[in-house]
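Every protein chain but one is kept in place in this view of the complex.
A, B and C label the chains in the order they appear, each numbered from 1.
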């Protein structure tokens, strides 16, 4: 028994195994989140939501997946087939791979990279590639418009996203997620969302934009461009795009929870659950996901020019100013930090 | 951003949807459901067939001494209401002199085939695909007589 | 038949499509190519079946050409082949969001040719149901506007109200949408027992819910204001020139309401204001609609307070054969001036019925004001006009 465990903990096997576990979790997460999304939407809109499949509708995601698998995968006749089919994979893999560096609990992280934050930034940037592939490959004006919007939006919002991380990196003095979480130990007043409040809000907003959620869902914009880049997808390719959307939403929530809300740290020291500290992480992530959904079902969508204005003229200056404030404070009171 | 609070409040409100197959909506006295015919009372006056805007009623008429009075009266041997065309306007109900056609509370009309939606009431089925006589455009007598008078004058 | 004219049509069509309505100022600033795009007829946010042929320069619309007719059912030809009373359920299907006004217009037009006196109670009930129908149409249209902007929730709140009014309507008329309640000479039946109290109760509840669910949720939202202020802006001269009526005209500041300026039926006895706004953009149209819902509530209260007694059906005789001539009547539907022109030849069926639906006329605005706007602005502008597929296609 012990030898098997030791074997499992040996490096290459552990990595592959845990990556398998992560992939499994992410795929399931997409299903659970669709269900949660529909329930939250229904309750806000005075409806019941899915409640026919299984007890209270809990098996609805499974039914959806079965339906998606049995549907025919239609591709437009004049599409660029390889790019068209490669796009969902190019969107899903980066979103799933970032989960490798997210610390769930003190010891449970797949790869404790010392440049975890850089890894996260690098992989989220790749998401825009999948978007452009989808828009270009499906050869439709709606898709092309959606892809152009998506590329412009994701690249613009990358800037405030990265800038807002710098404050946390400066405070923690490390690029590793694990170190950032450890630096926030000892109660919620030590979490970074208090000293870094503007950065936290900026990161949250930029994260919503990165996850392409309302009010920044312009690449989809179903009332203008009918689903944008994914208008031509059907069956499981569509399901994969949808899964990657939910995975990246959950990812942004998890990163927000890790960097600004103390990750798996309990809000009060006496609430330390030991090995079960991952519960705190889960609760925080779920709360942030809920705010995403709440915003989605309350607000209308911005327009492209307003989106760009907001990104470049509001978020970036706020980040830069607060960066200088943080740096100045660290220089002035080195004893505090 | 006021709206966010409102949506949050509605999250905990009572839900307003009705679970359809278990809970059917209440019908009122005046609700117009599927049509039905009391064939015992029908006098085959064809008024409903004439007024119907959709031509969904077809009646096959025959002279028959049904009530034993010794006089042959019009009798509806075939009566079909095609629900795939009916628009529940209730004109036939209002026009019927003997109140033999009326709305029921049923409102679920569904079938796999359009022909199944044509409900037969008479003793002999009527082919619903054959068109009933369309509403004939009749000039009033005065209009017809007017040119004659002019000619006479 | 029309050899020469047909040739003109063909030459018009054979010209490059981009040359006809484009605004040359916007295009080719940098010598860029434009994209031709078809929006609709199957488009999730399009009101019904409308096809817009768009020419886009990036996200900017250079040309917009609406193509209608995907829901054309030739109501006018059908009406020519039905007896006078049997046309009423067909008029119901013209504007399926505001059916009562459609019936009312047709009945008024035929009654001009008929020698019949409408009892006052019938008149009052007609106006009452008409105002309910207007609320039933205005509130979902607010929801549609938000739906087009990307917020999904307000439409469901709007439909909750619509469903409740529909239940009231079903109890009174017998149907939830296609009422067929107003008849030649009166209304089909009197209000059922206890109905005025029920209506009163509902109206008071609606007044309370209007503030949080439709004003705070929509107007208290910065993104809504950013998306609608200044979008679809037009001057009052332009609006009058384009023949607009209803909310699109009133939101530019021109005070015109058929109920006020060409009063018909019970509206002569009612006290109400014509809601206008000066801005002439989508936000102004939203405020006008909210104002009109409030005015409708006010009118319903007035009618319910002084509901006259008596008969509800005038004597039209068994067969309805109007005198020869033209009967023209206009009513204010939720979308604007709805006029019906009935030409009778003295027989059982109309010789010609012409419906002037407000949507058809208001939709001309699309090709005038959409060029120069961004692609996502088309949808709020559609919300300003608030057309209904059945009404523009007849």
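Simple rule for what comes next: contacts are C-beta pairs under 8 Å (C-beta built on N, C-alpha and C of every residue); 3 or more make two chains touch, one makes a residue touch a chain.
Operating definition for what follows: contacts and distances are computed from a predicted model.
Hidden chain, UniProt protein name from the list "Hydrogenase 4 subunit B", "Cytochrome oxidase subunit IV", "NADH-quinone oxidoreductase" or "Urea ABC transporter substrate-binding protein": "NADH-quinone oxidoreductase". Contact with the chain that does not appear here is found for just one residue of B:30, B:55 or B:119, B:55. Here the missing chain is touched by one residue of C:177, C:304, C:320 or C:343, and it is C:343.
Here the missing chain is touched by one residue of C:38, C:60, C:81 or C:269, and it is C:81. Across C:165, C:217 or C:242, the residue that sits in touch with the chain not pictured is C:242. Which of C:37, C:52, C:68 or C:118 touches the hidden chain is settled by the complete complex: it is C:68.
Listed by residue number, the positions of chain C touching the unshown chain are 1-2, 4-5, 8-9, 12-13, 20-21, 68-69, 72, 74, 76-77, 81, 235-237, 240-245, 253-254, 256, 261-262, 326, 328, 330, 337, 339, 341, 343, 351-352, 354, 356, 360-361, 363-364, 393-394.
The definition used in the following text is that only the chains that are shown with their structure count from here on.
Here the CA centre of chain A is 58 Å from the CA centre of chain B. As a whole-number value, the distance joining the C-alpha centres of chain B and chain C reads 29 Å. Each chain gets one centre point, the mean of its Cα atoms, and the points for chain A and chain C are 44 Å apart. Shared interface positions of chain B, defined as residues touching 2 or more other chains, are 3, 6-7, 10, 16. Multi-chain contact residues of chain A (touching two or more other chains): 44-47, 297-299.
Of all the residues in chain B, the ones that touch chain C in their complex are 1-3, 6-7, 9-10, 16, 28-32, 50-53, 87-91, 103, 134-135, 137-140, 142-143. Within the complex, the chain A residues that touch chain B are 40, 42-48, 51, 294-295, 297-299. If you check the complex, the residues on chain B that touch chain A are 3-4, 6-8, 10-17, 19.
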